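Heads up, one of the protein chains got dropped from this complex, but the rest are sitting where they should.
Up next, chain A:
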Amino acid sequence: MSLLDVRDLSVVFQRRGERPFTAVDKVSFTVEPGQTVGLVGESGCGKSVTSLAIMGLLPKRGNKVTGEVLFEGTDLLKLRPDDMRDRRGRDIGMIFQDPLSSLNPVIPIGVQVAEVLERHQGRERKQALREARELLDAVGIPDPDRRLKEYPHQISGGMRQRALIAIALACKPRLLIADEPTTALDVTIQAQILTLLKQLVDDTGTALIMITHDLGVVAGLCDTVNVLYGGKVVERARRHELFGQPRHPYTHGLLNSVPRLDSIRGERLHAIRGSVADNIPWTEGCAFAPRCDNVVDACLEGPPPLEPTATGGDLRCNNPVSEEVAVP
């Protein structure tokens, strides 16, 4: 049994007097225990909404979530709110993009770590603070005794994200969801945080869903990668296949726009032309068609299906990039 099995997850935002908007469209993927899975795609493709739907954190009103989110066989979408609340932070942890605004500005770091231990493991404050100190130490925060008493604005951005990782992993969840955990950080700090995450999930056996718009982040971390476009999975592959032989024109374009150390000097990076604003609705064809170099007639006649590939992945494309052509 998979640790997490997301089946046909859809999120439709619907406000009175407005057109319904499908942000996540029948997304399915699985996460095995201890595995690291990437969710990749441009801003607005539905990555955050997917993670919030899994966590049951979408607003109560104004949206409809369908499908199944099976966590060790239990459908999280069918849980009573109180039961789901007990699981959050204990079974599934989450890290957000902006470490400063994700911490409560008026509570010292130590107490914020301690509180989650008190909440889920019934620790007394004193004992929880002792454990909090160890946790801060484990995520590489120097001088943890002092940091325990400091407020979020008194420590650096990288330190804050480390503290958030400590909080998210405090109760040893079996799954960690990281939503763009390095986007708000300096480039040098980004690498440190990714290394830390990798080391922690390796050491603890926690499974990780890594959400990012940056394929570079995925490259060193993920076992499997799901590429999202316009709310749908368009390609799924193991890391080596995805980077070695991207089949979907969108994935191909994304890879070509990542600077590579081994690229020929002076060669220009190819950004994907157009923007997400050019999409057509999936109901009319392939959403990527207006931006696609490989477009064929069938692409505008209906949504292409997601089909298994020879290498064990899945692909949603009528005219994929041929297997022979390696990435330059």
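Everything that follows uses one rule, which is that a residue touches a chain if its C-beta (ideal position, glycine included) is under 8 Å from a C-beta of that chain, and two chains touch if they have at least 3 such contacts; residues count from 1.
Note that contacts and distances are computed from a predicted model.
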Mind telling me which option in "ABC transporter permease", "Fe-S metabolism associated SufE", "Formaldehyde dismutase" or "Fe-S cluster assembly protein SufD" is what UniProt lists for the chain we can't see?
"ABC transporter permease"
Looking at A:Gly89, A:Gly140, A:Pro181 or A:Pro249, which makes contact with the chain not pictured?
A:Gly89
Using the touch definition from the top, which of A:Cys45, A:Val69, A:Leu136 or A:Leu242 touches the missing chain?
A:Cys45
Quick one: which of A:Gly38, A:Gly110, A:Gly158 or A:Gly231 touches the chain that's been left out?
A:Gly231
Touching residues on chain A - with respect to the absent chain
12-15, 18-23, 25, 44-46, 55, 57, 59, 62, 85-90, 93-94, 96, 98, 100-107, 115-116, 119-120, 151-153, 164, 167-168, 229-232, 275-283, 287
